[in-house]
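All protein chains of the complex are present and in place, except for one that has been dropped.
Order as written gives the chain letters A and B; numbering starts at 1 within each chain.
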């Protein structure tokens, strides 16, 4: 189990770094094509926009490992350990449910996209590009769920132990 | 039932006013059974987003560009190919025969077409007088993102255009990232692009169309009588819109000239050269099955016949 999780983390890291580097290189290629060869490459900007979505969701997935999401977190600062633990469990379960709901409806949506033959740009079908939405939200739901267990059992989100 | 219909057209335009009037008429004539709620100004997202929202039934309809509908049924594109029409009379002469073909092609894909609306001729506009494709080659030409037809025409003329979203065009014209566009006079004025451009090539590049489509699943839920009311009211609204649009385009052209834009005349040879380029692009697009070649050929024959008839009556 631990090895599987390590492998998953490593895969996410590598994909994220490759995507970011590819973005920089592709955007650079586009500029060179436009300024030196007189015309841009038409599929680059729509591809870059999809990469933004992928990078964002992968980054969010990574932030979920260590629970680094934008939050207000007022009660935790005022309350004691029990309250902290309780709110930790409740908010994690809540986030898991929200992510799970989005993931479920997103996979329905991607299925529809596949059936209708939705086109993203040029001749590229949209569904493989949209697949990142259910995948990322599904994994986030899983991570939040495991964290809620971790907090309930050990009183903290051990980033090593959570997926 | 409420039909929620999205469009990129901004609120307050003549187009939206006529649309809202049609909605009021429909509500009245169906005793409130059919209500139409509009979402103008692109607040529901791009044409593609609107189509996705129709698929999941959040929206029941949209006023959508023919380019976006062409990915669903390529017959949507037959009016939108370069240099097909030379004037509005030619457009009007063939619509009775070809509108039903487009409607049927989309009906086969589950869309009820409530109306096709004429959007006016697009012209090349630039900061310099452009006559031949050689002139265009020295310019920085904008094409809308995802507009395959325009892209093919320019590439056929060895022009490498710059693809940008509509939202970036004004700034890009101002900074000089681009200096040549193709647009209808009314769009150029509405988006204020004309303030950065001084010349228009007086040879219509392409005739623009838009269409309002409704999800067949939603439309079928209305009673036959109500469907008839919606169809008829919308049909007459679209008719009124076409003549309104004709007026708007004429007004816009005059306004452009008033603002100092010069319309550059082309010689017959220049026009023939452009036509050659278009033919080259069309052959390429035909190979990619972008438009239905057989229907388009028939359309060209009808226009040719109409032109001959016009010259005959003129003599």
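Points to keep in mind about this one:
Just so it is clear, contacts are C-beta pairs under 8 Å (C-beta built on N, C-alpha and C of every residue); 3 or more make two chains touch, one makes a residue touch a chain.
Convention: contacts and distances are computed from a predicted model.
When the listed names "Phenylalanine--tRNA ligase alpha subunit", "Branched-chain amino acid transport system ATP-binding protein", "TRAP transporter large permease protein" or "Zinc metalloprotease" are checked against UniProt, the chain not shown comes out as "TRAP transporter large permease protein".
Of the candidate positions A:5, A:60 or A:119, contact with the unshown chain belongs to A:60.
Only one residue from B:27, B:48 or B:271 touches the chain missing from this view: B:48. Within the entire complex, the positions of subunit B that touch the omitted partner chain are 4, 10-13, 39-46, 48-49, 52-53, 56-58, 164-165, 167-168, 170-172, 174-177, 190-192, 195.
Those residues of subunit A that touch the chain absent from the view are 13, 16-17, 20, 23-24, 27-28, 30-31, 35, 45, 48-50, 52-53, 55-63, 67-77, 87-88, 90-91, 94-95, 98-99, 101-102, 105-106, 108-110, 112, 120, 129-130, 133-134.
By definition in this document, only the chains that are shown with their structure count from here on.
Centroid to centroid, with C-alpha atoms defining each point, subunit A and subunit B lie 38 Å apart. Subunit B meets subunit A in the complex at residues 48, 51-52, 55-56, 71, 145-146, 151, 159-164.
Residue ranges of subunit A in contact with subunit B, taken from their complex: 34, 37-40, 42, 45-46, 109, 112-113, 116, 118-119, 121.
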